[in-house]
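Note that this complex is displayed minus one protein chain, with the remaining chains in position.
Chain nomenclature is as follows: A, B and C, assigned in order of appearance, with residue numbering initiated at 1 for each chain independently.
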C-alpha cells in the first residue's frame, strides 16, 4: 500500500509544542510516513505576540512552516495534534482552528481519521490530562478513530505516565529526553494503527471491486 | 450589605445564548442584583460573520452591548457564562476571552468569584454536558467557587435535566419557556449562594476589624 | 480472515441497557461477527436488588446470561460497553468490573482492543455525555483504540445526536426505535473499523513471516 499520510498539527507560542511536533515529524519520517508539519494560525493580536520576546522570536523562526488548512485535513489519513493548555483546555488558537472545520465536517470528510493528541502545561498537574480530553471530545465529533498511547510502552511511564497522550511540563528548558521517547512511541503507534486500518480497508475495497 | 454584582457574559452568533443571557439578566435584576450584560468579543473574520445572515444580523443588533473586559471581571462578585458549544467545547471566541485573562489571574483577582455556566448546542446530546465541563474546568483554574444548579428545582427536570447548567437545543425557534424557567432558577441560585458567601465574608471582616 | 470476536458487555438494573445490548448483539450477528453477550456482575447487596421489583425481575430474567470474565476480555477483538449513568459516571457495578482487570492490564493483554460505549440516563442531559467520557477515559488507560460513532450516520441525529455513543433516556417504556437504529449503526461501525484494523494487522504479520 501507499505511504501513510500524517499531518502533525501544532500550536505553539513559547516553542514547547513546536519542539514536540518536530520530534513527532522525525519519528514519523523514520517510520516511512509521508508527513506534513503544520502550524495553527495565530489569532492573538500582533501586539500581544510582540509583547513577549520568546513568542515573537518563535513566530519569526517558524514563519516558513505552512499554516494548516482544510485541504491538509482532507489529505491526511492521520492527525497528531500538539497544543498547549490554557486553563485546562486547548489554547484558543487551536480551538479557533477546530471551529473553522465546519465545511469539511458537514461533508463527512473529517470522519474515519486516525488521531492522537499531545500537550504541555506549566504545572505537572495543570491541565495536562484535561486538555487532552478536551481535544479527544472534539475529535469524537469529527468521527475520528482515537489512538491514545495508553500504557503500551515503558517510555510512557518514564515521561509522567500520561495514557491519553504525551504531556510535557513546560520549564523553558526545552523538551526532555524522556518525553521525546514517549512522543516517538506515540507517533509510531498512531502510524501502525493507521497502517493496519488503512491497508485492511484498501484490501476490502479491492475484494469488493473484483 | 450592598447589592451583588453579577456579570452575565455571553458569546452568541445565531442569538440563542444572547437570549439566554437576557433571560438571566432579567431574573437577576428582579432578584435585586446589580447586573452587567456583557458580550464576548468576536474573533472570527468579518467575512465569516457576513457570510451567515443571522450572524451578521445579530452582530448589528447587539452592537451597543459592551464587550466584556478584565475590569468587568474584577468588578463582579459573580459570573454567569453562556456560550455555544463547538465540537463539545466552548466556542473559540469564548476560549479566546478566557485566554486573555492571564494578567488578572496572575494577581489573584480572579479567585473566589461565584460562577455558573449555561450553553446551547444543535443536538440534545451534542456537547451540552461536555461544554459546561470544559468551562467549569477552566474556572477551577481561576480559583472560582462553582455553583451549578444540580437538581435543586423542578424547572431543571422540565428543561432536560442538566445538573451542570441550563442547556438549550438551538432550533432556530428561540429559547423555550421551560429553559427560561431553568435559567431563572440557575440565576437566582447563583445570586443566593453569592449573597450568603459575601455577607458572611463581610461580617467576618467587620468582626476582625473591631 | 476469521470472524471478528465482539464482547457486548452491559450492566443493567431496570432493563434499559440490557435491551440496548441485545439490539447490538442482533446487529453484530447479522454483520457476521462472533458475539458474546455478557453481563457485569451485580455488586449491590441482595436486599437492595430485592427492594425494587423491576431490578429483582431483571436479575431473574437474565440469570442465564454469563457474567463477563477476564477471559472474555482476552478473547474478544472488540468491546461494546453499555452502562447506566449514576451521577454522571458509570454505575459502580461497571466500575467494579473495570477495577478488577488489573491482572490482564499488567500483562498488556487489554491493549489494542477496538471499543465503543453506550449509556442511558433518566434525564436527557443527566449524564448521557459525561458517563461515556468517564468510560472512554478508562479505556484509554487500557490502550484501547476508540471508535465512537461521531456523526457518521443520519440515525445518530434522530437518536439525540450523541457523537460519543448511543445514549437513551430511560423512561421505563423500553428503548425507542430511533435509538435502536443508532445502536445498530454504532455496532456495525465498530465492527467495520475492527475488521479493517485486524485484517490489516493479520496481513502485515503474514508478510513479515514470509
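In this section, a contact is a pair of C-beta atoms (placed from the backbone, for glycine too) under 8 Å apart; a residue touches a chain by one contact, two chains touch by 3 or more.
The shown structure was predicted, so the numbers you read here are calculated from the model rather than taken from an experiment.
**Q** So one chain is hidden, and I want to know which residue out of A:43, A:162 or A:187 touches that hidden chain in the complete assembly.
**A** Only one listed residue reaches the unshown chain, and that is A:162.
**Q** Among the options A:133, A:155 or A:187, which residue touches the chain absent from this view?
**A** A:133
**Q** Can you tell me which of C:65, C:104 or C:137 touches the chain that was removed from the display?
**A** Of the listed residues, the one touching the omitted chain is C:137.
**Q** When the complex is taken as a whole, what residues of chain B touch the one chain not shown?
**A** Within chain B, the residues that touch the unshown chain are 105, 108, 111-112, 133, 136-137, 140-152, 163-164, 193, 195-201, 203-204.
**Q** Since one chain has been left out of the picture, which residues of chain A touch it in the full complex?
**A** With respect to the unshown chain, the touching residues of chain A are 88, 122-130, 133, 157, 160-164, 167.
**Q** Please identify, in ascending order, the residues of chain C that touch the omitted chain?
**A** Contact residues on chain C toward the absent chain are 43, 86-92, 95-96, 98-99, 126-127, 130, 134, 137-138, 140-142.
In the analysis below, only the chains that are shown with their structure count from here on.
**Q** Drawing the touching chains as a network, do you get a line, a ring, a star, a complete graph or other?
**A** complete
**Q** Mark out which residues of chain A touch at least two other chains, giving numbers and ranges.
**A** Correct list: 137, 140-142.
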